[in-house]
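Structure, as structure tokens:
With one protein chain withheld, the remaining protein chains of the complex are depicted in position.
Per-chain residue numbering starts at 1, and chain names A and B are given in the order in which the chains are listed.
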Amino acid sequence: MLRPRLARRIFPLLVVLLICTFARAADPSDALAGLLKRLAGADESERKAALAAMEKDGDARLVPALIAYRDGLLAVRDNQVVVYGNRVEIEGRGKVYPVLDALTLAPVTEKSGQAHFEESLPATVLRAPRAVRTQISNLISSLSLLDPNPAKRKAAIIDAGDRADEKSLASLKSQLERDPGGRFSAPLRESIARIHLAHGSREEKLAAVGELGKLASGNGGMSLRKALEALEKSPQRDAQLEQAIHQSLQTVESYQKKIRFIHNTFAGLSLTSILILMALGLAIIFGLMGVINMAHGEFMMIGAFTTYVVAEAFRRHMPGAYDWYMLAAVPAAFLVSAFAGYLCERLIIRHLYGRPLETLLATWGLSLILIQTARVYFGDTLSVASPTWLQGGWEVAPDLVLPSLRLFIIGFCAVCIVIVYVVIRFTSFGLLLRATTQNREIASALGVSTRRVDGLTFAFGTGLAGLAGVIVPLYNKLNPNIGQEYIVESFMVVVVGGVGNFFGVLLGGAGLGFLSKYIEPLYQSFHGLASSASVLGRVTVLILVILFLNWKPSGLFPARGRLADA
Amino acid sequence: MKRMRQIVLTLLATMLAFCSSVRAEDTVKIGILHSLTGTMAISETSLRDVVLMAVDEINASGGVMGKKIVPVVVDPASNWDLFAEKAKELLLKEQVAAVFGCWTSVSRKSVLPVFEANKGLLFYPVQYEGEEQSPNIFYTAATPNQQLIPAAEYLMSADGGAKKKFYLLGTDYVFPRTANKVLKAFLLSKGVPESAIVEEYTPFGHSDYQTIVGKIKEFARGGDACVLSTINGDSNVPFYKEFANQGLTADKCPIMAFSVAEDELRSMETEKLVGHLAAWNYFQSIDTPANKKFVENFKAYCGKNKLPGGRARVTDDPIEAAYYGVYVWKAACEKAKSFEVSKVAEAVLGMEFDAPGGAKKMHAVNHHTFKPVYIGEIKADGQFEVVWKTSGLVEPESFSHYLKK
Partner (left out) sequence: MLDQQVSPIAPQDRSVRTLRIITVAALFSLFFIIIPTLCGAGIIRDHYLNQLGRYICFAIAAIGIDLIWGYTGLLSLGQAFFFCVGAYAMAMHLALPQGGGDVRPEYNMIPQFMFFNNVHSLDHAPFWIPFRSRAFAISAGIFLPAIVASIFGFFIFRSRVRGVYFSIITQAVAWGAWLLVSRNEMLLGGTNGLTNFYKPLNQSRPWIVTLYLASLTMLTLAYLACRWITRSSLGRVLVAVRDKETRLYFSGYRPYRFKVFAFAVAAVLAAIAGMLYAPQMGIITPARMKVEESIMMVIWVALGGRGRLWGAIFGALLVNYTYSMLTSDMPSAWPFIQGAMFLAVVLLFPQGCVVLWDRIEVQVANRAGALAILAAAGPLLAISFFILLEALGLMPHALRQDLHGIQPKYILLLIAIGGSAFASWRLRQSKLKQVTAVALAGAPLAIMEGGAS
């Protein structure tokens, strides 16, 4: 009994090893190319045979071609099997597809030696019929078990567990044996255990249950639950196994609870940092001039569209450096928004001294104009593609993946907040700003040009909104109304913090951000309320804000100075 | 001072000249009632554009019964009360022969009594929740049975991935509510257990989908789950972004959307959305000469008139429905040999016509449209590939039998 099984396990392993080790030496690319040709041929049965052959002895190099076949980007061109890559923008030709060799992924060249591009997909492009697409996806996954790209490899390993794919078991085990403490050990162990749990003997199942309990991953938990359901349905109950599964499930649940909590905290942190960035500028302006700037959101919108313009310029003129457009977009957005803010202060706000409430009307009018200007020039349907280095995530612990984008947003806001603090606390502009905020008359009497300070402060505040505009399109839409979405909440942050106080804004933002992210999941866990969790979460936060202000009528840090009795 | 008097007199003369100018009687007015500002502008502006294009085309080919169409464009500014006011204005002050407009259900509910009281005629071009049948409205887009049921059936089929768990996510208003009710009734009738269906609603304009996508991610473990999304308008952008961000893909958990068409995809990075689905009655990619011509004309029109987006503009289901609405009205006027609403409405019933997406037919009784149903998959270039379609036209059910007691 033992031997055939061992042989069954070792054989595919050998095949894989052989292919891996001798892939280049024995040059099976000819064989692979042959398989590809058959796949790209016209004959239906031939294609099926090619797929079957690939399942038997394909390797990771087939993956791009298979993905292209699945997604409809594979074609035969001049007797060569090619794939169409991600579109790039070329001056004068618009968005075009690069044409690549299906196996080597080398660009197909024209006679002049230049890379060949095509405007649109040819009609001869091949696409797997939907019925076989699942099969192809599985094949891609199996072939990617040894993919050089770690993310793909890991996804393939987990996928094997998802499918409880017995055929991959050998490969998984050999991988684990070779590198028991490596970065893939956790997913490998998990998938092996999941496959055992589905197909193994009773002993293997028991061991797998224990293993999954130790790993405590969500995927494992799901397999356990499935196994339990199957057991409960089956005629012969197995009390010991059920007991073991129950125990493991408990460990999984408690671990997952912690993970969920960390996720919510993280989501709260990312919401908080955006709120703070928006509210800081507002708070500085309000604290200094008592101006209710209803157009603050629109200055963020200006920053967002500036980012769009910069990103487009990069895409057009230096597509290679697109990933780094942000380096230019950050200063550009700050400067453009700040300049717009400065103009607005010079032309409008300055004439409204001593009448802060009228600025509500003026800035509302201004925001109408700004929104419509953006709509006329840019329209409603634009987007900024996020740089590739912001895709994916950072896996801190099993099941705890923090998206890079959110990490970046948090980091970006943190840097901005520190810079604002430094500017206010340690520069001479900051000193003048604080002096004017505390007592305008005396500052003025001491020779501070308060008007200049006002202009610069307004520009500084709106510039900060512009910075928020750089990151907002990364996770949200980009349209002329976008500013309106943030203005109400920003004001709330400012007020909760105590108008015009730096630390107040930080705490106010944190309060609002974390609260809403902790409360929303709370509602989701109640069955009857789950479907409206996001609304109820918001309403609860609003009620808490009202109660809080009732308790602390001037926010966390009550303003002192001239605004105290305004 | 003589100069001053001269200026005044000239001005007076010009004004009086205007007063006495007689209006030519060889025109017929139609109203266009789509929001051009506010939250709905993102969707409705395209419909105004395509209706104006249809008017241009008709005028270029001689107008309706020899009369040139004069479009009256107003902006209800995404304000539901203003919709009713503008509708009254179009019917009473401008005396238009027909109105093309509205997107949201609430805007239609707001203008409905106006059209009924003042004997107006409205062509409504957006798929909606049904449960309505006004003698003064023609519904040129889908009813729930022409969009929802085929989509759910498809996802449950082997082709669609044999999905067993369904996450019904929508914006909180009447279309998603009704749609999900229909879907749920259908799924339950097909033996899907209650526990495998999750229903959730977010407010209008919601943009923080971190928590919800986290929940979907947990729900979708194992790969037999899908999302049926009735999220409306620009909330889709942050939703799809967050979906991709948290590592969910179409292979594992496809999103079947009922409110995302080509026009909405313009504001997204479609490379990350490949494989997600949508159910509609028309796609830009439908490969017929008539449709190719329509798409090309629309692009040329937007390019020529320097509309935002220019030649990169796309067509989609509501755009097609808005477009052929104008032609249906024209054909009905010619059939009735009159612009009178009652006669035109009579002529529309049961009319067969060719739309860019293929031949269609108006229902003989219920004011809705017979349409084919397509399921499309998002491609990297923001277009849909049709992966499934009905063999013929599906009859519209204005009152869904899934909602009966």
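Basically, a residue touches a chain if its C-beta (ideal position, glycine included) is under 8 Å from a C-beta of that chain, and two chains touch if they have at least 3 such contacts.
These numbers come from a predicted model, not from an experiment.
Asker: For the full complex, which residue in A:Met294, A:Leu432 or A:Leu507 touches the chain that was left out?
Answerer: A:Met294
Asker: Residues on chain A that touch the omitted chain in the whole complex?
Answerer: 286, 292, 294, 348, 351-352, 354-355, 357-362, 364-369, 371-373, 375-376, 484, 488, 491-492, 495, 499, 532, 535, 538-539, 542-543, 545-546, 549-551, 553-555, 565-566
Asker: Taking the full complex into account, what residues of chain B touch the chain not shown?
Answerer: 1, 4-5, 8, 11-12, 15-16, 18-21, 23, 36-37, 73-77, 79-82, 84-86, 88-89, 92-93, 105-106, 109-110, 112-113, 117, 131, 172-174, 177-178, 181, 201, 203-204, 403, 405
Note that only the chains that are shown with their structure count from here on.
Asker: Just the number, please: Cα centre separation of chain A and chain B in whole Å.
Answerer: For chain A versus chain B, the centre distance works out to 31 Å.
Asker: Residue numbers of chain B touching chain A in their complex, please.
Answerer: Per the stated touch rule, the residues are 37-39, 41-42, 45, 158-161, 172, 198-203, 205-208, 210-212, 214-215, 218, 221-223, 234, 237-238, 241-242, 244-247, 251, 263-264, 266-269, 271, 274-275, 307-309, 379-381, 385, 387.
Asker: Per the contact definition, I'd like the list of chain A residues that touch chain B in the complex.
Answerer: Within the complex, chain A contacts chain B at residues 71-73, 86-87, 95, 121, 127, 130-131, 134, 137, 162-163, 218-219, 222, 226, 260, 263-264, 267, 270-271, 371-372, 375-383, 385-386, 391-393, 401, 403, 405-406, 474-479, 481, 485, 517, 520-521, 524, 530-535, 538.
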